[in-house]
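Below are the structure tokens for one structure; questions will follow.
Here the complex is missing a single protein chain, while all its other protein chains stay put.
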Amino acid sequence: MDALLQFIFSGMTVGAVYALVALGFTIIYNASDVVNFAQGEFVMLGGMITVFAHQAGMPLPLAAAMAVVAAAGGGVALNRLAIEPARSAPVVSLIIITIGASILIRGAARLIFDKQLHRLPSFSGDTPIRIMGATILPQSLWVMGGAVAVFIGLWLFFSRTLTGKAVLATANNRIAAQLVGINTRWIMTLSFGLSAAIGALAGVLVTPITLVSYDVGVALALKGFAAAMLGGMGNPRGALLGGILLGLLESMTAGYLSSQYKDAVAFIVILAVLFVMPQGIFGKKPVERV
Amino acid sequence: MTAARGKWLQLAVLAIVIAALPLIFPSGYYYRVGALIFVNALSVVGLVILIGLAGQISLGHAGFAGIGAYACALAPAHLGLHPGLALVLGAVVSGLLALLIGRPILRLKGYYLAVATLGFGILVSMVLTNERALTGGPDGMAVEDIGLRPLLRDLGWRISGGEFWYGISGIALLIGAWMALNLLDSPTGRAMRALHGSEVAASTVGIDVARQKLRAFVISAVYASVAGSLLALQNGFVTPDIAGFMHSIEMVTMAVLGGVGSVIGAVLGAAILTLLPQVLTVFAEYEQLVLGAVMIIVMIFMPQGLLPSIMRRIRGRGE
Amino acid sequence: EIRLGASVSATGPAAFLGDPEAKTIEMMVEEINAGGGIDGEEIVLTLYDDGGDPNKARTFATRLIEDDEVVAIIGGSTTGTTISILDMAEDEGIPFISLAGAISIVDPVREYVFKTPHTDRMACEKIFTDMKAQDITKIGMISGTDGFGASMQAECKEVAGDQGIEILADETYGPQDADMTPQLTRIRDTEGVQAVLNPGFGQGPAIVTRNYAQLGFEIPMYQSHGVASNAFIELTGKDAAEGIRLPGTALLIGDLLAEDDPQYKVVTEYTAAYQAKYNEEPSTFAGYAHDAVALLADAIARAGSTEPDAIRDALEETSGFVGTTGTYSFTPEDHLGLDLSAFRMLEIADGGWKQLD
Amino acid sequence: MLTVEGLRSRYGRIEVLHGVNLQVKPGEIVTVVGANGAGKTTLLKCLSGTQPVSGGSISFRGQSLASVPAHGRLKLGLAQSPEGRQIFSNLTVEENLRLGAFLYTDDRVAQDMGDAFAMFPVLKEKRNLPAGGLSGGQQQMLAIARALMGRPSCLLLDEPSMGLAPLLVAQIFEVVTSLRDRQVTVLLVEQNAYGALKIADRGYVMETGRITIAGPAGDLITDPRIREAYLGT
Partner (left out) sequence: MSLLEINGLGISFGGLKAVNDVSFSVKPGEIVSVIGPNGAGKTTLFNMISGIYLPGRGSVRLNGTDVTGIAPHKLAEMGLSRTFQNLQIFQEMSVLDNVLAGFHLQERGSVIADLLSLPGMRRRAANARDEAGKLLARVRLDREQGQKAGNLSYGALKRLEIARALALNPRILLLDEPAAGCNAVETEEIDRLIAELAASGIAILLVEHDMKLVMRISNHIVVLDHGEKIAEGDPATVSRDPQVIAAYLGREETEAADADG
């Protein structure tokens, strides 16, 4: 019983990490149909910049804020320098650009920072919280809270604000969006900035748990991508649920079946879900008449 | 008519390049790099059929390369099969597996297909990594020599391992390119391109969309598998990296960089991504930086990929 | 000039190993050249980063031999990359010193292939010996699925029986996993486990250790030489790391060594130089590279020739050579030349290291 | 209001507009007719800024549009209902209309939406459904209604009657006529040349990228050249 609870705690912690990464994908995807494979690098930047700023003597909150702002700037730069100039390119080419960007950012981080692993102090100490024989670290609660907060923010953004709708319109039909007066370039800039900021925030929150080094981005992006697809790409609800589900799947498999094949089981479940729901759990099938 | 001429022209250029390059090779190392380019290009040609022609993405094709490679390692070791035959066995297994998983997976579209294929690739690499008793685990295992070189030696033809594999890979690439070019301008190729354009319209003109997608998937899987086998055979060992996610991404990148719809583009893409790290050893620290920048710049200035964009430019000047 | 080649994994998943190795090799070659080279001949180093990819490593090995025409090769940070270089070296008759752990590299012995690290099996034996001394016979294992962890896991399982150790739980985690409490909970809930062994490197062991503390384990934890560095203590936090035991080399405890310890001089000099140059501490793995360069330099000097075969012969005659890892004595039957005594059992105490034996 | 002089535009290397001259005065309805491929759509796309111009000039209310991006032209009062409808298929009908008034947040938006629903009641029925599910004609109505939501002073319509039932075609022409009463200028591209010329003040005939005939709509309707080429028997 307390084992089960422990597995759930573990799954929720890891799941919240995935969810945060997955949430970061949604905005850019919703604005441009591009899955930004450099999203993991923004998470990494969030962690790394905070670590180094903190080491340089900045108080943690300030360092974190700086990291988020810097990463957002990086996102905007990515859009302006690489995505915007290739606007007319097919989506695969844009994806290759984001992969190129992820390699580039990683290389730059390696030069600017270092190749070592780093950790941030936990925000509220390391004393585990005990609940019915199972334990959870306070930092896990921070991560989960962060995931939920970002989710609510995004959900409100897309369902309640005109700008949110404009983002969706931009991806749906860029020409038409311009015809109704939407500055699609600005929408793209905004999306990349926001996505990167969310990624960096994720990085700040998870670094005390997962540690950070210049090359943690790939693995995070991969899991975040899988989680987003499981939940349905572009939908904040899907990202949150997909992330938590993926985390729980992994921890349950590790706990009850085999730790060696936990990633395998997770992917098999994703395949099974997609088999029944080809758009993920919350994804909507686009309606296109012929 | 022009398409047919284009085909032979492309093949001739490729053949001449493969045959003539060794004339300027200063050392045996260049044979190795050449062979690597050809093997990579072979698997990318397969992806050109899948991505460029049929419009289906795969982020798991390294899985098939892994199957081909490990077939050449495992079949001789455990079944006593000749490594050459193991290559065929690997191709058959890959093809059958693609046939089996292709049906359900190819119902998915876009990113959903991407994540499903990615999952497949990860499953393969995970089995290869975890089943240590069989596969040697992350450290990999040795692959028997194919035994052709001693045979040639007995026939009085002495060539180094590097030269031998350069030749074999070059010939394999030529055959693969020839078949892909045939397909491109064939009814099947047209059907694949059609479903890429509009699945609904394709099906109303009588194209069995699911079947054509499956064909593309199986064909590309076999290409990847053969390429994986050739790589394993020339390396003399194999590790699970060959089936890894990064390898899949690398294959797709090569395809897109070269120009996803063209066979020669595939060779170019493979050449660039194979050569770049070799060239960049000079600035080791900046390798990733430059590699990433090159990818971005190529895609910005040649959004259709290298070859199509270059051709367009050449034609543009001609007119 | 003496052309020396190296291919290590300075980036990629094994950068943990390859990065300090690359730094060490570069530093030592500089040092040797600054001291007038070997017999007046300057060393020209060609160093490649194979990123941990065996396929790349093989290409670089080809390049080193065919294009750069080196007389000896150091490298192969991982077993996978080593094996890909090994055939080439053997075929072309170039002496090759590997920096990877697997016993299969030197067993069976290959003419041109040597290695400097202990084998993973030796690490297991060292740990098990210490366990038995504590009356521990039933353990749980949790290993990384990367090459290092998987290899140690397999080797430990192989020798456990001979050592009278029973492995009751055998868990794994992916090298990039963020939480290992499920696996640890399973071990905790396994009846009779007296200690936990965690072979691995990178962030895995740090997270395992933190989870270990979180779950409130009361039995001892053993780590492998994969984490033998101060960085590990920093990453896990002083409290979580307290009491962990692991086999390490003299390198890690240079300041604890007695001045008459045979390794005292080489360890302190190397550590000081490395720290001065890179502003960080050398890791155990860096030490492997140090020993490889030192062994080669010694052999070349003794051979009085830059012919690969002469270097190889001289290498094989190495005897009683003191390195940071241990004292090497190669023979035609033994291309590792270290014994268990080269490992020292260490414990983390008060955020630092304590030597146990 | 709208002055086009020597307008040239190309797709890649192929020029399809070879110097088009055209004028629309305030409050006028001007129609452009022409065969398939004449360049009518290209002309409208140039005006709305979604197609690059390679020569000539466009000025709107005396201001050159050369440096005004597509999204900025609506702010000046220039709206377009494009060929192929270009609705936001994944968004609901109501969201489509709301985005039509993207530039505004005042109370008039609700009022305009009410007008749109009154004009096309079927859109009201389907307000919460994804626009992609609408029938062809319904999508056409949505495209027109969305353009009107932008409160244009000059409206560019590309074949608004396409795919509409006869009753609605008549209604669309009535709407266009009523726009004139509301001081909205209209540039109308139509294949239903007869219907368009009947409500228009002036008309232009476009052939392979050039204006070949221009004149008051009444004259054009009776012009035998036009009868033969566009009005049929």
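Going by the order they are written in, the chains are A, B, C and D; count residues from 1 in each one.
Just so we're on the same page, contacts are C-beta pairs under 8 Å (C-beta built on N, C-alpha and C of every residue); 3 or more make two chains touch, one makes a residue touch a chain.
Predicted, not measured: the structure shown is a model, and the values here were computed from it.
Seen in the complete assembly, the chain not on display touches A, B, D.
Per the touch definition above, the residue from B:V209, B:L273 or B:I296 contacting the chain not shown is B:V209.
Among the residues D:Q111, D:S135 or D:S178, only D:S135 touches the chain that is left out of the figure.
Residues of chain B that touch the chain left out of view are 179, 182-183, 185-191, 193-194, 196-198, 200-209, 215, 219.
Across the interface with the omitted chain, chain D contributes residues 11, 14, 33, 35-38, 41, 83-84, 122, 129, 133-138, 140-141, 159, 162-170, 191-194, 228-233. Within the complete assembly, residues 288-290 of chain A touch the chain that is not shown.
The rule is short, and it goes like this: only the chains that are shown with their structure count from here on.
A count of contacting C-beta pairs for A-C and for A-B identifies A-B as the more extensively joined pair. For the pair chain B and chain D, the distance between mean C-alpha positions equals 50 Å. Looking at chain D, one finds that none of its residues touch two or more other chains.
In chain A, the residues that reach two or more other chains under the touch definition are 110, 260, 263. Those residues of chain B lying in contact with chain A across their complex are 51, 57, 104-105, 107-109, 111-112, 114-116, 118-120, 122-123, 126-127, 130, 200-201, 245-246, 249, 252-253, 256-257, 260, 285-296, 299-300, 303-305.
Listed in rising order, the residues of chain C touching chain B in the complex are 10-11, 47-49, 51-56, 58-59, 62-63, 65-67, 78-80, 83-84, 87, 91, 102, 104, 145-147, 150-151, 154.
The touching residues of chain B, when paired with chain C in their complex, are 26-30, 32-33, 36, 129-130, 132, 137-140, 142, 161-162, 231, 235-237, 239, 241-242, 277-278, 281, 284, 287-288.
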